[in-house]
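First, the structure itself, so that you have it in front of you.
Excluded from the complex is one protein chain; the other protein chains are retained at their positions.
Then we have subunit A:
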Amino acid sequence: MGVLKRFTKAVDGTIPVPALLYEDEDLLASQEGVGIYDGTEKSPKHQNGTIYTTTHRLFYIDHSHARSRSFALDLSHVSRTDYYAGLFTSSPKIMLYLHANSTSRSSNISGAELETWECEVCSYKNPPGLSPAASKVCGLCGVPRTSVKNSSIHPTPIPTRLKQPSMSTHLSTSLPSSTANLHTHTSPSSSPSGDVATGQDGEIPCPACTFLNHPSLLTCEICGTTLPRPNGVSRHLAARSAPSSRPITPSADDDKDEDDVDDTSEASRLIRLSFRKGGDKAFYAVLRRSLLGKAWETKHLGGSRRSVTQHTNSGRGGINSLLRTVENTTASNQSNMENALQDLESLAVKAREMVRMAEELNERLTAVTASSSNNTMTGSAVIEPEEATFIRSSLSQLGLQMTNAPVTLDMIRDERRWHEELARELSGVLQGNGSSWKRPGDDGEQTSGGMMRKRGIIALDEVWGGWNRARGVALIPPSTFLLVLPHLPSYTSPPIHMRTFSSSGLSVLHTPPYTKAAFAARMVGLLTLAGPRTTVEVAQEEQLPIGLAQEMVIEVEDAGEICRDEGGSGVGIFAGRDGSGEVRWWVNIFKGYVWDGQEG
């Protein structure tokens, strides 16, 4: 009746089983159509579900009420199993006989594996999600954990101070417990020094410095404290228990003793699994293997349980397991990287092939178009067949280098004529006199009326960008652009010239109103009319970008037409230092100034 209640833990069956597992737990088999018998009677709430067996636990997920009627049973509670092949109406069953003394322990450590705990020895924060067995041992240093409830958690292993009265009782009862007990078994010593755990071959840990002394020593080799004497029983236990560790025993052992309810008979601690849809034989085999494996007991990386003496060095995660983990991770990193880079190499190979193919195509197209363009010079000189330009532009878009660039030069024998044609085209772009080709993707800004309709002066980079945008494909590199510019005045009206400012190296294209002299005259006129002005105001007046205006004004200053007044010379706290005030421009009042101050 209360078997299920006592030995199982409710789980939320809506969560998929793989998510419920501990990190070191593996799902082995599952079977649906299973009902549960609590003792000898059917458990009413668990009659139709799927049963899963893992390395540590048995899950029952109810079919209809997954959230409320699912449970998990630790396989460590199972002492033995039995199999009953069904007769006529009775379905095959597996019987699980459970240990008598497992209840309190499960309740005690139910919380332990669900939180991060910090190891006292190495301060490693153990993650949650490990099985109860794994969560008792620190993942990094392998030292078992003192239980959370243990009031006597001390870092120093001095058993003399610990729970003396309970020691002897708990020890005596811990002796018969056979397998699933993970904790260290302590010697039932009645000496005042309390229990003493022993290492392999009966070594005695020193109570003060934890050094493992030879069994026949009386005082510790290192620190000289008197050693407690182990006896034969503990030696026997040592062979079966885990290797040397701190002599503090978790209080789980204590609790276990206190609740040592010796139930009536074994038959009452029984759970039966009824397989109504078959699959029992395979499931039983897997279950037995899992029970034999007892993965919840130890945390070997290998998995199966071997004799303790073989593993005294590696322990439950110690240095060796650490090293092994590190090796494994580096090896996997290495192989991952190699795989990734292999992909990259194969991609590079393909790219090379593609470049080669594109070059061949290119040459062929060039030959074709060169022959055809010699006849029609006007428009097609700069307009190539769509396919050719598409291929070439796509290549450049991909960033692949071609060895026989430039392309368009091959088409036109006479470079000068080509430049002139380009100049004509550019003039069209700049002044918008209806060019012959369509511009892809008109954005409406400069397409109507050309770029220089509204502005008399424009920076070179803007021109270049706009021109290439207008062309769409077969873009003009800057070098060609510069070669085209000298031809420009002959195709533009008013003539557009290039000018480079000496101070900053900025190059512009401009119409005659923006020559030095014209601009200077305009500026002087403005200042005379409107008084001193700052550069920003001049820029606004002339509809120029401020940087450009600054350049032009500096040029006029260099010509001596204007002089500057830096506001930083002002008196007062807001005056800047070293002329950081705003500069206002004046007409050059010094030119031709006649002294009219005091004579003499």
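Basically, a contact is a pair of C-beta atoms (placed from the backbone, for glycine too) under 8 Å apart; a residue touches a chain by one contact, two chains touch by 3 or more; residues count from 1.
By definition in this document, contacts and distances are computed from a predicted model.
K.L.:
Of the options "ALA-interacting subunit", "FGF1 intracellular binding protein", "ESCRT-II complex vps25 subunit" or "Two-component response regulator", which is the UniProt protein name for the chain that has been left out of view?
P.N.:
"ESCRT-II complex vps25 subunit"
K.L.:
Consider the whole complex, including the chain that is not shown, and state which of A:H65, A:R324 or A:R584 touches that chain.
P.N.:
In the complete complex, the chain left out is touched by residue A:R584.
K.L.:
Name every residue on subunit A in touch with the hidden partner chain.
P.N.:
Looking at subunit A, the ones touching the missing chain are residues 532, 557-558, 560, 563-566, 569-572, 578-579, 584, 586, 588-591, 593, 595-600.
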